[in-house]
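Only a single protein chain was left out; the remaining protein chains are all shown in position.
Order of writing sets the labels: A, B and C. Residues in every chain begin at 1.
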Amino acid sequence: MSDLIALAGDVVAHYNQWITVFLMVSGLYIVIARGNMVKKLVGLSLFQTSVYLLYISAGKILSGTAPIIDPHFTVYSHPLPHVLILTAIVVGIATMAVGLALVVRINEAYGTIEEDEIFKRDDDR
Amino acid sequence: MGEQLPALQVVVPLIGALLVALVRRPTAAWLVTVVVSLAMPVISALLLVRVLNQGVISYHLGGWDPTIGIEYRVDIVNALILLLVSAVAAVIAPFARLSVLSEIAEGRIGWFYAMYLVSLAGLLGIAITGDAFNAFVFLEISSLSSYVLIAMGRDRRALVAAYQYLIMGTIGASFYVIGVGLLYIMTGTLNLNLIAERIVAVESFRPVLAALAFITVGISLKLALFPLHVWLPNAYAYAPSVVTTFLAATATKVAIYLFARFVFSVFGAGFVFADLPVTPILVALSVAAIFGAGTVAVFQSDVKRMFAYSSVGQVGYITLGLALATTTGVTGGLVHLLNHAMIKATIFMGLGAVFFRVGRIEFQDIAGIGRRMPITMGAVAIAGLSLIGVPGTAGFVSKWYLVVASLEVGWWWLAFLIVLSTMITVVYVGRLIEWAWFREPSRQVATVEEAPIEMLAPICLLAAATIYFGIDTYLTAGLAERAANALLSGLR
Amino acid sequence: MRVRNLFAVVVLSGIYSFLMASVLLVLDAVDVALTEASVGAGVGTVLLLGTLYLTKTEEARPVHSILLPLFVAVGTAAVLIWGVSATPPFGIADTPVQLAGPDYIHRSLAETGIANVVSSVLASYRGFDTLGETTVIFTAGIAVLMLLKHAIPPGPDRKD
Partner (left out) sequence: MRLDVILRVVTKVILPFMLVFAIYVQFHGDYGPGGGFQAGVIAGATIILYALIYGLAPARRLVPAALVEAMIPLGVLIYAGVGVVGWLTGGNYLDYSHLAHDPVHGQEWGVFLVEAGVFVTVSATMVAIFYAFAGRGRR
């Protein structure tokens, strides 16, 4: 029981990560549960954006400022997570673009973008 | 120039891809692809020789030291993987011209080769890098290009297969990034070597364990570990022949390498396998893959799809070897990784040649094909025998190591299961041989000729290799054993 | 609440991106915020609207069981909560991550002459990652062209 209380205390202390977990889980749920291919991709991008906060909030210092060197400041947040997440954003949008192009082609080939419907049409042939 | 070899290995295919995308003429694109692909094994062979002579090679991109920049790190393990990927690419390139001409629309051929080279650069980049985030970037490069390559298949189901692979691949990559993020939070670095050094102090902390879970699941999606393999059969079955051959021989293998790198070198074999119940879980999943996917393979009507399911099963043997975490076991896993790449490349290339002549690849469409295309199907049959593990072929060597490894740890039942599982392979390979030789040729097959020489040569070369490596095992088993020892001793 | 009209989904996801950009701004990630606003709310929305224009705007009622997705989502959440709740607390300077931070901050201006450390890390210290990132964009561009250019749209009941 005391372990659980300790765990709960840890959970409260990491309020920055609540958002990460919430976004990630909702995104993952949408990807798996939805049958509509566009909505799946929206869920996928939600899932990917959850990673941003995991990295960025790890680099944040509460008294710090943006990592642009200026004589007025001495404490800066860590720049490396920012760079990594810039890459992650680009990867995310690139995946989305390719996924949406596939959806357009699938719609042309099948006349639908609902997964169940597509599987049914392939089985019928 | 010798010191620049690690960067050359990735930059040459990348620049090749860019040139191809600029030129876009089919013949010129293919020529660039061939030149680049043939240069690849030369570079990786030189790298392997250097590693054997001088030990680990560290290359600092941009001249920055690893604490602040990105490091390429080549040891015997990834030198072997690099050689495998580049050798497969070099064999496929000459084969590709006719196959691509017949399967890809004319206006897209230039871009097709560009994507093929990008995919190659991505896989080589994953294998060579010593940086966890850089591995993610190149993982995405190789994945994005393979999605579109798969979607180029002629059947409309190729589009759906590519979409499903995109969804599952992206989930896998995101899991991987989350895991790397947790490691980064706990160690403050992305360099694999430095993580391995600093993880010792924090290895039993919850974030590190969660990182292990996320990275394992993420990469398992990519390497198609049962039951996360569902994207693979359709993707392989409906992709163009060249793409199937390339992906089957390289993509899952590189993912397995990345998995081994993390589990053995970064987290450390002692921690993962001794302190955590990883071995039983991984062995159970591997055995399930071998029997489950093998059984499903038997009932397929599409030959390519049958061998795609077989690939899921064969991945099971590799992960089984790794899961045992003994020298013999890991050697067996790595040897099977190399051998299976050769075997599947031969089989899928052979099927590609059949598809080139017949235009279909279902069993009833290719009845009697062995009489019309004896050399192609002969090579496929040899590779099939090797897949079964007949003595004298490469497949026997890897099965032998796996059986010995399970006996060494006292798990005779596992050795029995490995031998038993061979029966399933006998059934589905036998089924192909029966259709190919012991049926009357169907109408489509009756008029086809043997595949052209530029397709036959690569197929026969690989088939010969599966025999050769069954007899001379230095390059596979000998080096794999050194690699296994390197993995088990860790980066520390 | 369930939104079946996909236009609403697109608009909401654009708003979400702007919110995310503001959060990133608060976390000192100005470059990331600028990118998220332009990419997530701008490019993403344009792409999604383009797709909806070419496909359907209504979602069908799903027939799936929600057990598997729920199980996966809850399981993942549990592992993630269990893991991140033992990471160093938010915002303090004394964490493993921050130990390497001053390295970049102090070296950037002296070694590259660039005041925005994110730019110097992006383009020089980790320039190879950015080469990879540009390659990803290249790959996505060519991939979309391969999928959507040239081929004449076939009928919905095309037999292959």
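What we mean here is this: contacts are C-beta pairs under 8 Å (C-beta built on N, C-alpha and C of every residue); 3 or more make two chains touch, one makes a residue touch a chain.
Please read these numbers as outputs of a predicted model, since none were measured by experiment.
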item: Shown chains touched by the chain that is not drawn here; value: A, B, C
item: Of C:13, C:85, C:98 or C:130, the residue in touch with the unshown chain; value: C:130
item: In chain B, positions touching the absent partner; value: 4, 7, 11, 14-15, 17-19, 21-22, 59-63, 114
item: Residues of chain A (touch criterion as defined above) contacting the omitted chain; value: 66, 68, 86, 90, 97, 100-101, 104, 108
item: Positions on chain C where the hidden chain makes contact; value: 30-31, 33-35, 38-39, 42-43, 46-47, 50-51, 53-54, 110-116, 118-120, 122-124, 127-128, 130-131, 133-135, 137-138, 140-142, 144-145, 147-149, 153
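Going forward, only the chains that are shown with their structure count from here on.
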item: Chain contact graph, described as a line, ring, star, complete graph or other shape; value: complete
item: Higher-contact pair (C-beta pairs counted), A-B versus A-C; value: A-C
item: Chain A and chain B, separation of their C-alpha mean positions in angstrom; value: 28
item: Whole-Å separation of chain centres (CA-atom averages), chain A against chain C; value: 6
item: Residues of chain A whose C-beta touches two or more other chains; value: 24, 28, 54, 58, 80-81, 84, 87, 91, 94-95, 98, 102-103, 105, 109-110
item: Junction residues of chain C, two or more chains touched; value: 80, 82, 84-87, 95, 97-98, 100, 104, 126, 129, 132-133, 136, 139-140, 143, 147, 158
item: Chain A-facing residues of chain B, complex; value: 133, 136-137, 140, 144, 147-148, 151, 156-157, 159-160, 162-163, 166-167, 170-171, 173-174, 177-178, 181-182, 184-185, 190
item: Chain B residues touching chain C - in the complex, by the definition given at the top; value: 14, 18, 21, 61-62, 64, 67-70, 105, 107-108, 111-112, 114-115, 118, 121, 125, 133-134, 137-138, 140-141, 144-145, 147-148, 151-152, 154-156, 178, 182, 184-189, 198, 205-207, 209-211, 213-214
item: In the complex with chain B, residue positions of chain C that touch it; value: 79-80, 82-88, 95-100, 103-104, 107, 124-129, 132-133, 135-136, 138-140, 142-143, 145-147, 149-151, 158, 160
